[in-house]
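And then chain A:
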Amino acid sequence: MLVDQVRIRDMLIPVLGVVTDIRADTPDVKTFRVNAPGGGVCFAHMPGQCAMLSIPSVGEAMFSITSSPTNTGYMEFSIKKCGCLTDWLHQMDVGQQIAIRGPYGNAFPVETALRGKDLLFIAGGIGLAPLRSVINYVRHNRENYGKVDIVYGARTADDLVDLEEIKTEWDRPGDVNVHLTIDREQQGWDGNVGFVPNFVKSLAFAPDRTALVCGPPIMIKFVLAALTEMGFEKTQVYTTLELRMKCGIGKCGRCNIGSKYVCKDGPVFRCDELDDLPDEY
Partner candidate 1 sequence: MPVKDENKADFRPLIVAFCCNWCSYAGADLAGTSRLNYPADVKVIRVPCSCRVNPLFILRAFQRGADGVIIAGCHPGDCHYTSGNYYARRRMTLLFSMLDYLGIERERTRVEWISAAEGAKFAATMSEFTQAVTELGENKRLGDIRCKEYLNS
Partner candidate 2 sequence: MQKLPVSRLPELFARIDGMKSLYLPVSAGGRLQFGRWTTGTAYDPSRMNTVKSAKDFFFPQSEDLVFFRSKGKELSITEAKDPAEPFVLFGVRACDAKGLEALDRVFLSDPVDTFYAARRENGVVVTMACAEPEETCFCGAFGVDAAEPGGDVAAWLAQDTLYWQSRTDKGDALTAALEDILEDADQRDQGAFAAHKAAIKAILDDLPLNGLSLEGFGGDALEALFGSDKWPALSQACIGCGTCTFVCPTCQCYDIQDFDTGRGVKRFRCWDSCMYSDFTLMAHGNPRTSQVERFRQRFMHKLVYFPANNEGMYGCVGCGRCVAKCPAFMNIVKVIRTLGVNAHAR
């Protein structure tokens, strides 16, 4: 299906989006399916890019687009309830119209640096949201990439976002390997128990992989340490940053860090690029 071509006079002006499906993934994460009013997606994007969602007079915030660009039927956003706007989003019903603008930011280099590489995805909690887009993109263009391993952890089994899709669609041992872990023992859980960084170490991936890491800052910190210990170079690891954003186009100054603007030059950074930024994130 063709992307609806909406003329946007200015990148600050949103277009209409319609919420066509709401799925409760975990107690505090819902995935919202958004369509342009005429169907299809509101705009094209690449994996890792973000969009500004807003509810007038409630707020506007940047969310990563969870769906893969290979899916032209709709856009999806997995959103954790944690503030004014997200509270409101969690209360709304299917059919609600919202304002949406984007896409913003760079993307994971799926067509350049990642092509032909063996990939290792490492996600924690809601950090799977931006990676889900890449994972589905990679699965859709499977022949362009080497081995694929996905390590995903959450506090409890209930907090693993969209376990259904992970188990039924992603997990193809030998082709796409999924490794799940939760922080603490739980009844009915027969998978790994433990924090993501240790789990990654125990899985002993070869350091020739390209790793894509996303999750809470504390997890990212320890995963990066673990990867370094395992022999990964910083140039092999990609992660995302998150700062307060308003404009999305590197002008309002809010997400400025060093000479970079996270909304425009990020949110995806290769770890060696982070070394050039002041420690303010």
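Basis for inclusion: all candidates are chains of the complex that A comes from, given by their letters.
By definition in this document, contacts are C-beta pairs under 8 Å (C-beta built on N, C-alpha and C of every residue); 3 or more make two chains touch, one makes a residue touch a chain; residues count from 1.
In this text the structure is predicted, and so the values were computed from the model without any measurement.
A.B. asks: Pick the candidate touching chain A in this complex: 1 or 2?
C.D. replies: Considering all copies, chain A is touched by candidate 2.
A.B. asks: Help me check something: in the complex, which residues belonging to chain A touch candidate 2?
C.D. replies: 9-16, 56-60, 82-83, 86, 93, 95-99, 242-244, 246-247, 249, 251-254, 256-259, 276, 278, 280-281
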